[in-house]
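What follows is a single structure, written as C-alpha cells, with notes after it.
The other protein chains are all here in position, but one chain of the complex has been omitted.
Chain lettering (A, B and C) follows the sequence in which the chains are written, and residue indices restart at 1 in each chain.
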Amino acid sequence: GGQENAEGGDSQPEQAEQGKANLYISGPEPMLLELEKGFEKERGDVVDVLHMGCGPLAQKVHTEAEAGDVAADIIWGAEPSLYIQLQQEGLLEQYTSPEAANLKEECQIGDGYYTVCSSRYGVIAYNQDKVAKQEIPNSWNDLQEGYWKKRLAMADAGQSATALALTAGLTTMNDGKWDYIKGLKANEVMLTQQNNQAVERVATGEVDVAIVPHDGVLRGIKKDKKVGVKSKLAIAWPAEGSISIQRPIAIIADEKRSDANLQTCQQFIDFVISPEAQTIMNKYGFISVRDDVEMPAGVPKDIKSINLDWGKIAADADQIRSNFENIMLAK
Amino acid sequence: MQEPRNYYYLLRLVALAAVAVLLATIIYPLVVLILYSLGMSFNGISISGLAYQQTLTDVKTISSIYNTFYVAGGVSVLAIILGGGLAWMLTRTDLPWKGLIRWLVFLAFIIPSYIMAVSWIELLGRNGYVNRWLYNTWHWLEQPIDIYNLEGIILVMTIHMFPLVFLTLCSALRMNDMSLEKAARLSGAGPLKTMLTVSLPLILPSILSIGLLVFQHTMACFGVAAVIGLPTGNYILTTRIYSALNQLDLPVATASSIVLLLCSGVVFLAYNWSLRKKKYINVSSHSQPPEVHSLGKWRIPVVIIVLATLSVTTVVPLGTIVISSFLKQWGMDLNMASLTLENYRAIFANDGLGLRAIRNSIIFGIAAASVASIIGVIVAWIANRTSVKGRKLMEFTATWPVAVPGTVLAVAAILAWINPPLKLYGTPWILVITYIAACLPFAVRSVSGPLQGIDLSLEHSARIAGASPGRAFWDISLPVITPNIRNGWIMSFLLVLREIPISILLYTTGFETIGVLLFNMRSDTGGLETVSAIAVIVIVITLIGNLLIEKVGKSRME
Amino acid sequence: MLQAQLCNISKRFGTVEAVRNVSIDIFPGEILAIVGPSGCGKTTLLQIMAGLEKLDTGSFSVAGRLLSVAETGVFVPPEKRGIAMVFQNYALWPHYDVFGNIAYPLRMKRYSRKEQKKVVGGLLEVVRLQGLESRYPHELSGGEQQRVALARALALNPPLLLLDESLSNLDANLRKEMQEEIKRIQRELDLTIIHVTHDQQEAMCISDRIAIMNQGRLVQVGAAEEVYRFPRTEFAASFIGSSNLIRQPKDNPAEMNLWEMASQRMVAGGPEGAKILAVRSEDIKLNGGTGPVTGQIVGRSYHGSVIDYQLRFKDRVLKVQTTADKRYDPGQEVGFTIERVTSVCAD
Partner (left out) sequence: MLQAQLCNISKRFGTVEAVRNVSIDIFPGEILAIVGPSGCGKTTLLQIMAGLEKLDTGSFSVAGRLLSVAETGVFVPPEKRGIAMVFQNYALWPHYDVFGNIAYPLRMKRYSRKEQKKVVGGLLEVVRLQGLESRYPHELSGGEQQRVALARALALNPPLLLLDESLSNLDANLRKEMQEEIKRIQRELDLTIIHVTHDQQEAMCISDRIAIMNQGRLVQVGAAEEVYRFPRTEFAASFIGSSNLIRQPKDNPAEMNLWEMASQRMVAGGPEGAKILAVRSEDIKLNGGTGPVTGQIVGRSYHGSVIDYQLRFKDRVLKVQTTADKRYDPGQEVGFTIERVTSVCAD
C-alpha cells in the first residue's frame, strides 16, 4: 500500500513512516481501540486504523482493488468469502503466523492467505419480555411454525454478507434445499439492512425473535447491564448447533512494501491471535480461535457449531443471493 | 473596424474557477462512473453494456424502478402539497403562532431520517402504540395497520422532506408580487383559488426546482426504504444498488446508479419543458410585499390542525429522540431511575474521538456548505442569466450527486481520486471534495428556481447604471435570493453533519466525522439510545448554525 | 338610488395620510374622472373601493350594500364586490398568455371554454390586439400590456369599473379610440366607471363629472365645464387648464393693472369680493403690437394646433395661448387684452 499518510507529521522519522501500516477493520470501536493500544504499547505509533463496518470494508477494499491500488496493508473483518474472492484476485499476501499452530482446528483455514482470528455464532435472539420461557425457540426448526408469523427478523442476504452466510448455513442444514427460507418467508420474516438492526428490532419489541450473530446481542446485554437495567435481549442457542461465522485477517499483497512495513503487518497478525488480544476480544463477545482462551461470558461452554464451506459460499454467492431475493420478493 | 472586445475578465475568471471546481468535484467523478459502468476499467479499455444488460434484464430491477418512481413521485407530490400549503398559510394568512410553527417545521427537517423512520415504527409498527391500542381497546385483529410497505416509505419520507419544500416555498412566496394576487382577487377568485391559480403557479420554478430535488433525493435515499420497505421485500432501485454493492458487483451497482440518474434526468427534462416558454416573474419593480388574508372563524381550528399534524410529525419523534438520548434503554418507561448521561459519555469517551468527530464535521460542514453555496449560486447564474450553450445540462450535471446513493458517490470518488497524479484518496481533501459534490445539488436547487422569478429588467437597469453583469447580479438579484441561499447552506451543512456512507468510505485517521461515529455506534449495537444522543448533538449544532447564518444574513442585508 | 357612495373615507400609511376624509356620491351609469397631482391618493382611493386596502375611517357602499366600514369592521372581500379594476402597473400574470389573462375572470365564473373564446375574441377586438392571444406579457410592448389589462377588467362587464391611468401608455389616436370604446361599452351596458387620469383632455371629454383631489383631500367635484369654468379653489384653478392667477393687489403695480383689467370681464355667477381671479391662458388675446396694454414676448412653445407664449407684463410673466396662425417672435412687444375671467376663486 503506497498510501500517503494524511497525518504524517514531519517529526516522524522516515523509517517509522514507511513502517506504518494501514488497517481497515470492522468491529466494535472500543475493542479496536483497546487492541490498537495493546499493540502499540511497546512498538509506538505504527498502525493507522480505519474503523468501519463489514459492508464498507468489503466495498472499500474492492473498489480500491478495482482502481488498481489497495491502500490498506491489513484488512480485518467480514467473512472468509470476501478473502477467498480477494485471494483469487491475487490481492492477498501469504503469511503463516507462528501462532497459527495454536489455533483450533476448524480455524486453521485459508492456507495462510488469511488467518481466522475470531468467530461469531449465528443464533436466535429473542425478547425476554415477549417470549415466555416455554416458547423460547430452542431449535432452528421452531421458527418454521406459524406461531412466529410476523414475529421474526433477519438481515437481508442481499444487503449483508453475514446474513448471506447465515442463509447459506440454514440451507446447508436442510441439505441445500430452500424450504427453510421459504418457511421464513411464509412467516413473513422481517428483513433488515444490517444485522444490528435486526437486534434493534428485537430490543424494541417490534419482533420477538431474530436470526443474528451472537456477539452483537451479547454486547447489547452487556451494555444494559452496565447502565443497570434489565436487558430485554436474550439468546437461544439452537439445539442443531449455531452457525459459525469466522472473522479473518489478512495482509494485502504489495510488491513495493518495505520490510519494516511487512514486519509490522506480520507482528499485528501475530498479536491478534495471541492470547492477550484474544482475551480482549473475548470481552466483546467474540469466540476465541484458541483453545486456551475461555468462551465469552454468556456463551455455553459446550456449544455445538455448524461450520460452513466458505469456498462454496464464495463461489455460489450470486446464486444464494438471487434465490433469497426471489423467495422474499414473491408476493 | 473595431475588433470585438472581451469584457469582464474578472467575471470570466470567477465563472471559470467555478466551472473548474465543478469539473473536479462533480463532472470528473461522474465521467469516471459512467466509463466504469460501461466496463472501462483502469486495466483495459473495452466498452461493453454488459452491466446494463445485467441490470435491465433483471425483472427485479424493472419492478424496483417502478417502485422507485411510485415512491419518489408520491413523496414529491405530497411534500409539495404539504410544504406548499403550509408555506402559503404562513405567508398569506393570519394564522397565529407562526414563529412556533416555523420552528417545529425546521426541527422536523433536522431530525435524521433513520430516527424518523424508527419513531414512526414505534408509532405504527407491528408492536406500535396504535396497533397495540387498537388491539387492546377495540379488539381489532392483530396488527391492523401495516407501515411496512411503499406507502409507509412515502409517509415517512414525505414527513422528512416536506420541511425542505416548506422552507424554499416560504421564501419564494414571500417574494411574490402581491399586486398579481390582488388582481386575481378582483377577477373573482377567492383566496384559495388565488393560491392555486396565481400564487403557486407564479413560483412554479421554485416548486419544480425543489420538487425535483425531493424527487432525486427520495430516489437515492436508502435509509428509510431500508427500515420500512426492505422488511417486507419492497425493493426500490436503491435497494438493488446496495445489494449489488454488497455483492461487490460494482459494474452493476454503477450501471444501476446511472439508470437511476437517467430516471431523474427524465424528470429534469420534464421540468425544463414545463418552464420552457412562460416567464414566472414574481419580483419586479412593482413588487408589493405580501399581505395576509384573515382566516376568520377558521383561525383556531386551522392552527389546531396544523399544530396537531406537526406534533405528530415533529414533536413526537423529536421528543422520542431527546428523551431516549437520556435513557438507559430505548423504550424504557420514563422515571428518574431510567435516566442516564451514559449515552453522551460514551460518545465523548473514546479517546476524544467523539469530540474530534464533531469538530471535524463542523469544519467540513461549514467548508463544504459554503463552497457549495458559492458554486451553486454561480451555476444557477450561468444557467439562468447567460446564454452559454449547454447551461441547462450543466445545471443538471451539477445536481447528479443527489440522484445516486451516497455509497456510489463515494465509490466514484475513490475511483476518481486514487491514482496519481490525482491522488487525493487517503487525504481529508477527498472528503471535502465529495461533501461539496453532495451539497451542490441542494445549493443549486434552492437558488435556481427563485432566480427565474426575478424580472430581468431589474438587472438591466443596474447595468445601465454602470454595473457589470456580475455586479448587477450581486447587487440586485443576490439580496433577493439570500434567504434561499441560506436555506441551501443549512441543508448542505446538515447533510454533511449526518452523512454516513461518504464519511465511512473516505475518511482517514484523525479525520473521523460524526457519520463515522454514528455508523460505528450503530454497528456496535450501542443501541438506539446512543444513536439518539448523536442525533441530539447534530440537532443542537444545526440550530446554532441556523442562528448564526440568520445573523450573517441579516447583517448582509443591512 | 346611488350607485356608489364614499363616506368620510380616510387612509394612512404609517405617517402618510394618503386619503383624508373623502366623500363622493357616484351616480349609476356615470363616468367619474378623478384627477389630481401625483401622489395625492387617487390610487389609494381606488384600492379602497376595490377592497384591496382597508380604510381607517368612513365607509364605502355600492347600491346600498355596505362593502367596507371602518367602524364596524364590515369588509366584503374583493372577489365578492363585483368591481373590476385596471391596475396602474397592469398586474398581468406573467405565467398566463394574453388569452389566459383576459379569460381568467371568465374562468372564475365557470364560463365554458367556447364562451371564453368568444368573449375574449370580442375584447381583443375592442382593444385592438387581435392575433396576440398566445403571447405572454413579457412579449408585449408597454401599451399592449396596458390594453390587455383593460380587456381583462372589461371581461366581466362589471357594474363598477375602476380605471387607474389605464390609457397612459397609448398614443393619442389609440387613446381616443379606447376612450370611445369605453364610452360605448359603458353606454351599452350601463356601467359606472371611475377613471383616474392625468390627461385633462381625456377627463373632460369622456367623463360626466370630474373630481379633483389634492393631498388626499377632495377639492371639487363637478361636470367638466363647471370645473373648468368655475374652479372653487385656487388649487382647482391652477391645476385644471393653464391659468394666470391674479391676486387682489396690494402694492404690486402689475397685479394692480391686471386686476383692474380682469375685474371688468368677470363672468356672471362668480362670487363678489373675491381675492383671487383666474385668467385662462387662452382667454388673453394678443393683438400685434398695439393696444392700451402691452407686454413683451419672452417665450414660445409650439404645440401643433396652438402656440403657448410667455408674455412679460411689468414684473409678471403671463401664460398666453393662441392659435397656431398667430406668430410672434420672442422680444416682440405686443398689446393684449383679457377677454374673460374664468371664475373667481372662493378662497
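One rule holds for everything that comes next: a contact is a pair of C-beta atoms (placed from the backbone, for glycine too) under 8 Å apart; a residue touches a chain by one contact, two chains touch by 3 or more.
Quick caveat: nothing in here was measured; it's all calculated off a predicted structure.
Looking at the complex as a whole, the chain kept out of the display touches B, C. Only one residue in the set B:Ser294, B:Ser311 or B:Ser457 touches the chain that does not appear here, and it is B:Ser457.
Residue B:Ala467 is the one among B:Ile27, B:Ile145, B:Ala467 or B:Leu543 that touches the chain missing from this view. Which of B:Ser63, B:Asn149, B:Asn272 or B:Gln288 touches the hidden chain is settled by the complete complex: it is B:Gln288.
Contact residues of chain B toward the unshown chain are 1-5, 7-8, 283-289, 455, 457-458, 460-469, 471-472, 475-476, 479-480.
Panel shows chain C; residues 13, 35-39, 42-44, 88-89, 139-144, 146-147, 164-165, 168-175, 198-201, 204-205, 224-225, 228, 238-242, 280-282, 301-306, 308, 321, 323-325, 339-340 of it touch the chain omitted from the view.
Note that in this section only the chains that are shown with their structure count from here on.
The central chain of the assembly on a C-alpha centroid basis is B.
Of all chain pairs in this entry, the one linked by the most C-beta contacts is A-B.
Centre to centre, using the average C-alpha position, chain A and chain C are separated by 88 Å. Averaged Cα coordinates give chain B a centre that lies 54 Å from the centre of chain C.
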